[in-house]
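One protein chain omitted, others in place.
Entry: chain A
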Amino acid sequence: MILSSRFALASDNIVSESFDGEFVVVDLTFGKYFSFSDSGNVIWQAVSSGLSAAELLGVDQSKNPLLAVSEVEAFVLRLLEAGLIVERADTEGAADGLADSLREQLQNAAEKPDIQVFDDLADLFLADPIHDVEEPAGWPVVRPT
């Protein structure tokens, strides 16, 4: 079921940014941040863009032994448990061609899907230079509590 579900970022307080295909995700509510293995980056991009894991995997999952369906399923579950994504009710898909591109990247992955969680910079995120908001009066951006 998880494999065929579509997801979205759980809230505006989940910030995801990509640098050359590598993602950092910040949960501004709890001050945690997350990084991924190479295959984890691909799966994160897929599910946060509206692709289901099943669409990402396609029909031939035998090309990369690191990518057992159970591993992908467990990874998506961890994303859900971490509060980074929520299941979407609508069924609108992702952009055309994204699945093909990501599928190719996934086949070349060298690491199992994995997520690293950090909470050592919570005090930094409190001052929130992360949110894309206006700074009207010259004082630092302050995240509403």
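Everything below uses one rule, namely that a residue touches a chain if its C-beta (ideal position, glycine included) is under 8 Å from a C-beta of that chain, and two chains touch if they have at least 3 such contacts; residues count from 1.
Going forward, contacts and distances are computed from a predicted model.
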Listed names "CheY chemotaxis protein or a CheY-like REC (Receiver) domain", "Glycosyltransferase family 2 protein", "NADH-quinone oxidoreductase subunit J" or "Electron transfer flavoprotein subunit alpha", matching UniProt entry of the absent chain: "Glycosyltransferase family 2 protein"
Interface residues of chain A (partner: the chain not displayed): 15, 17, 19, 22-24, 26, 33, 35, 116, 118, 120-121, 123-124, 126-127, 129-145
